[in-house]
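Coming up: subunit A.
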Amino acid sequence: ACSNSKSSNSGTTKHISLPASYTGSGKATTAGNNSTLKVAEVNDAPFAGISSPTLSTNAEDQDVFAPGGSQWGAIDGLFNVTKNYKIINGGLANLKLDRKAKTATITLRKDAKWSNGSKVTAKDVEYPYEIIGNKNTTSQQYSSDFAAIKGMAAYHAGKAKTISGFTYPDGQKGRTVVIHFTKMSPSMQYLGNSFIWQSVEPYEYYGKTPISKLASSPKVRKNPIFTGPYKLDKVVQGESTSWSPNKYYYGKKPQIKNITIQVVSSNNIVAAFKSKKYDFAAGGPNVVMPSSQYPKVKVLKDYTETGIPAMGYSYFGFNVGHMNTKTGLNVMDKNSKMGNKNLRRAMMYAVNVDAVAKKFGNGLSWRANTLIPPTFKNVYDSKTPGFKYNMKKAKSLLNKAGYKKQGKWRTDPNGKKLVIHLGAMTSSAATEATYQYYLQQWHKAGLNVKMTTGKPMEMNSFYSTIQKPKQNKIDVFLGAWSTSSEPTPTQIYGVDAPYNMGHFASKKNTQLLNSLNSNKAWNAKYRAQQFKKWQRYMNSQAAYGPEQFNLAWTPVNHRVKGYDVNAQNNEFWSNLSLTAANPK
Partner candidate 1 sequence: MWKTILRRILIMIPELIILSILVFLLAKAMPGDPFTGSINPRASQAQIHHLMQIHGLYDPWYQQYWNWVVHLFHGDLGMSYEYQEPVVDLIKQRGANTLWLALFTMVLTYLIGLPLGIYAGRHEGKFQDTLVRVYTYVTMSIPFFVVLVIGIWIFGYALNWFPTSGSISAQASGLGETLISRLGHIILPGLLGALFGTVNIVQYLRSEVIDAKHSDYVRTARSKGVPMKDIYRHHIFRNSLLPIAAFAGYSITGLLGGSIFTEMVFSYPGMGLLFLNAINYRDYTVITALVLLYGFLNLMGTLLSDIALSIVDPRVRVE
Partner candidate 2 sequence: MVETKSDQFLRIKDVSTAFKINGQYYDAVSDVSLEVNHDEILAIVGESGCGKSTLATTIMGLHDPEETKISGEIDFEGTDLLKLDEKGYNQIRGAKIGMIFQDPLSALNPLKRIEDQIQEVMVYHTKMDEKQRHARVIELLNEVGIVDPERTAHQFPHQLSGGMRQRIIIAIAIACKPDLIIADEPTTALDVTIQAQILDVLRDIQKENHAGIILITHDLGVVAETADRVAVMYAGQIVETGSAAQIFNEPKHPYTRSLLRSMPQRDNENDDLYVISGMVPSLQKMPKDGDRFAPRIPWIPVSAHEAHPTMHELEPGHMVRCTCYQNFYFPDQVKEGAGNESN
Partner candidate 3 sequence: MSLIEIKDLKVHYPIRGGFWNRVVDNVKAVDGVTFDIEAGETYGLVGESGSGKSTTAKAIIGLEKATSGTVTYKGKDVTKAENRRKLDYNHDVQMIFQDSLSSLNPRKRIEDIIAEPLRNFEKLDKQAEKLRVLQLLDIVGLDADALYKYPHQFSGGQRQRIGVARAVATHPKLIIADEPVSALDLSVQAQVLNFMKKIQRDFGISYLFISHDLGVVRHMCNNIAIMNRGRIVEVGTREDIYNEPMHIYTKRLLAAIPETNVNHRKEHREHRLEIEKIYQEQQQKYYDKDGMAFPLVKVSPTHSVALPPEEAKKFQQQAENKEVNV
C-alpha cells in the first residue's frame, strides 16, 4: 500500500498519516467470500434512496448505491482514471477529445451491459444530459458549463425537444456518442469536470417515465439497474441496501457473495465498530468518520485505520464586497469593513490553527495552507506557507495598517469603532469550541470580534444570510468545500460565481482562473503552474483563508483484503475479499 500524504513539508503541519489501503493477513477463504461484507454508512438520517447519480443530490445515496459502480463515487461510471483523476481508457467507455473539431467522442466497450442483461447503448450515455437539462427536472446538477454543449441551452429553456450537440455515429443503440461543444476545456480530461457527465442512465429501462417523475419512480428507488460489479438485491428504504455480484459486469469478477450497506448514526458508529457490526465505513475517499471518534476507534484491536486526504477543506471567508445582481458579477468594495488586506491577514495570523487541529482533529486534521486540497498532488502547492500562527506579526500588521488600539479594542484606520461579526454554522461541540477559540485569539490581537447572532447560526439561516447579494451581518465566516475530482475553483471563486460569498473579485484572480481553462492549460505542466500561482495569489490577498485539511478515514476489519481507496484503483469492489465469515 502506498500512502500519499506522508510527506509533510513547510506548508503544512504534522499530522497522522494513514495508509489509503489495507489488506488483512491470511488468505481469503470461501467461507469468508460467501459471507456478507458489512459496510456502515455513517449518517444521522435515513438516506433518500435515489440510486441515479444524475438525480441524487447527496453523498449518502452515492455511498449506499456505490457497489453499482466499480469505484466509490462512480455509480454507473463511464471512465477509469489515474491517481490524478485523469481519464484513461479501460473503463465502461473510452473518451477521446478532439480540440479542433471541439468534440468529445465516448465509445462504450463491447461487453457493456446493465445488470438486467440489456446492452448499454449510446443513448444511455446521452440520457443523463437530457435529465440534467430538462426543464422540469428535479436534478440539481445543471451548471452553466453545460451550455458549452451545442443545443443544450435551447433544450434547457424548453425550446428544443432534443439536444442537438449529440450525434450517434452508429445509431442510438450503438456504442458511440459524439458531443459537440462550442468551446473545449482542459478540465475535460479529468473525471468530475462540469462539461462531460461521468455516468450513464438506462434510457430503455426507464421507458416512458417522465423526467420530472423519475426520481420518485420505483425504477430508480426500488429496482434500479447498474453497470457496476454488483447488482442490487434489496433496498430497505432509508436504511440499507444489499448486493450480490452482477454476472453481466464487464470488469473483474467480484469475489464477495454479499454486501450490505447500512446507515449508522454518527453517535453510534464507534459502539458499532466496537461490537464488530461492520467491516468498514462507506464513502471511500469521502468517508465521513468524525475525527473526534478516532482515539476511541484507534484502540480497537481488530481494525486498522485507513485514510486519505479528503477532497475538501475548510476556510475563513471575508466579506469584501457584493454581487451586482444586474450583471451577475461580484464587485469588491474598497471601503468595506474587511476591505483591508492586512486586516484579513492579521486575523489569519492571529489564530493558531495548528493547535486547533492537533487538539480537536485528533491528528487527523492539519492546518491548510492553500485552497486546493492536497489530494490533487499535481496541482496542489505544498510550498505555499499559508498562515502559520504568529501573533506578533498579526499585531504589527494591524498597527501598520492603522488599526490602533483605543482602550480595549482597536479602531479602524479612520478612528472609528470596529466590530467584526463572525458567522459560523452550528456543528459538533468540538467545532463550536474552536469558534470560541478563534474569538479569543482575535480578542487577544485587540480586535472586537463577535458572533453574528451571539451564537453559531443554524445552517439554513447561515446560508440564507450569506448568500444575499449584499449583506453586512457577517464579516468573517467559516465555511467548507468539498471538491469534485476536478478541482478547478472557478465556480467557487470566479468573478461570476454565486458561491463566491465573500465577493472577492480582482483582475488578477479572473485572469489566473481563466488561464486554468485556457488553451494553454492543455499542457499539464502549465496548468499545474497556473494552479500554484493562483494558490499563492489567494494567500497573499487573504480574502479566503484556508483553515484545515483533514483525512477521510475509516477503520477496516482485519478480515478484509484488498481495501484500497486510491483513485487509480478502478476495481475497488472486485478487489475486495474476506478471510473469515464474520468480522474478526
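We take it that contacts are C-beta pairs under 8 Å (C-beta built on N, C-alpha and C of every residue); 3 or more make two chains touch, one makes a residue touch a chain; residues count from 1.
Per the selection procedure, all candidates are chains of the complex that A comes from, given by their letters.
Quantities reported herein were computed from a predicted structural model and do not represent experimental measurements.
K.L.:
Only one of these touches subunit A in the complex, so go through 1, 2 or 3 and give me its number.
P.N.:
Here, the candidate touching subunit A is 1.
K.L.:
In their complex, what parts of subunit A are in touch with candidate 1?
P.N.:
36, 44-46, 48-50, 55, 57-58, 136, 138, 140-145, 194, 215-216, 221, 234, 236-242, 258, 260-265, 268, 271-272, 274-275, 277, 458-461, 463-464, 467, 481, 484, 491-492, 497-499
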